[in-house]
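A short worksheet on the structure shown next.
Apart from one protein chain that is not included, each protein chain of the complex appears where it belongs.
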Amino acid sequence: MVPLSWYLSLSAVLFIIGIVGVLVRRNVIVVFMSVELIMNSVNINLIAFSHYLSSITGQIFTIFVITVAAAEAALGLALIVVVYQNKGSINVDEMNVMRW
Amino acid sequence: MSLLMKVGVVVGILMLAIAYITLAERRILAFMQFRMGPNRVGWGGVLQPLADAVKLLSKECIMPEQADKWMYRTAPVVSMAFALVPFAVVPFAQAFYITDINIGLLFIMAMGSVGFLGTIMGGWSSRSKYSFLGSLRALALMISFEVPMIMAMTGVIIFSRSLSMVKIVEAQAQYGWFVLLQPLAFVIYLLCGVAETQRIPFDMLEDEGSLVCGFHTEYSGIRFGLFFMAEYANMFMVAIVATVLFLGGWQRPFVSWPFFNFLSVIPSIFWFSIKVLALMFLYIWLRGTLPRVRYDQLIYLCWKILLPLSLINLMLTALYMLWGMNAWTFLALSIGSGLAWLWVYDKTQTLARSPS
Partner (left out) sequence: MAFLILAAIAVASAVMVVSVKNVVHSAFSLVVTLFSVGCLFILLRAEFLAATQILIYVGSIMILIIFALMLIDIKEANRQRRFHHQSKFVIGIGIILVIEIILFIIPRSEFIESPEKLIARTAEAGGNIQIIGQSLFTDFIFAFEFASIIILVAIVAAIFLGKQPTSIIKKSSVIKDSS
């Protein structure tokens, strides 16, 4: 059996990669994908705990995380497409106007 | 029988079936269109699939210069691999399946959606506008049609109380075939299946008239062959899932009637394959008779007709389980409400079209 801390380390590594992606990349869709990566690392944590603590709650919570991720994808991508149509760019640096 | 042997048997039979369904399709289409069809190789064209295989294997694989090399190469493999994986959970006959997992149906749907990425990869990496448009259409089509498809399956799952393919088949010994209890879901599933496998009335991403060949325009040789085989494997998968969910899987007809007990002499694999082949014939028949619908009509069909109908079916099924109403009442209700929705939809369409 794999010890719990390995799963936790994996999820921490994925989390860090996600955070670095959010901070470093300029393309907003890559930033978006990094956010998905962060959510996934959280899912790993929740399910690992659910398994090792013999409780189903972690898995239930993961379902909600996935739900929210789906909602976020639908809404976020619609926003990105609208922004692209307006500004002609999906660069994070250039999304700096407060008001259209 | 060891696992490896089972896998070998399943894959071997599947490959043969794919090879010969292409021949059958060509011959049947030719018959429907008053042509001869391929009848030169072997007796009546029996060896035609073999000749095609040799042709595909020996042709040169041409790669467009601008293509994204890695993705161009992996796309057909992804497509084919994820078309084959779902066959692992199919109960082909009584007690003949590679494995029975408790999430069987969900597994099939998940693998199907991953396999779709192969299509998109192929379309995108070719760097050709026809391929690109084809894969764009495929994306929109797939997102749309998966929703009513899963909704239609849910009705069956409520009855069978399990996602395991074997348990679903076994549940139909108790209830009778689910096509009798879920006729709406069956029709919705078949329509969605035609759309998901990109067959002719709904084959938006291979629309020869406007897209040359869709996502595999730039593919040739065995890479094209892999896409082609994946497509037919997907077709088989849709037919198999329809058989397992709605037509009783490997069970003989009239399971609960002792009068027909003599039918159980015939092995269960026969019933299974005859049902699957009948559905495949239905698909070929559709291809031979129906013209292609327009793209917007197809999306409207999905969101405005199939999705509400599947929601109606789901709600009625839930009420049936809750109140335990008469099966005939339930049947009448589901068909009646389906027709009622079609009527309402038709009314709104005429209202929208009439000048005001």
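Labels for the chains are A and B, by order of writing; each one numbers its residues from 1.
Here, a residue touches a chain if its C-beta (ideal position, glycine included) is under 8 Å from a C-beta of that chain, and two chains touch if they have at least 3 such contacts.
Note that this is a predicted model, so its numbers are computed, not measured.
Novice: Checking the contacts here: which visible chains does the omitted one touch?
Specialist: Spelled out, the missing chain touches these shown chains: A, B.
Novice: Touching the left-out chain: which of B:V7, B:V77, B:L139 or B:V293?
Specialist: Missing-chain contact among the listed residues: B:L139.
Novice: For chain B, which residues lie in contact with the unshown chain of the complex?
Specialist: These residues of chain B touch the chain that is not shown: 68, 71, 101-103, 106-107, 109-111, 113-114, 116-117, 120-121, 124, 132, 135-136, 139-140, 142-143, 146, 162-163.
Novice: Take the complete complex as the reference. Which residues in chain A touch the chain that isn't displayed?
Specialist: 1-10, 12-14, 16-21, 23-27, 29-30, 32-34, 36-37, 40, 43-44, 47-48, 50-57, 59-60, 62-64, 66-75, 77-82, 84-87, 89-91, 93, 97, 100
The criterion applied here is as follows: only the chains that are shown with their structure count from here on.
Novice: Between chain A and chain B, what distance separates the C-alpha centroids? Give it in angstrom.
Specialist: 33
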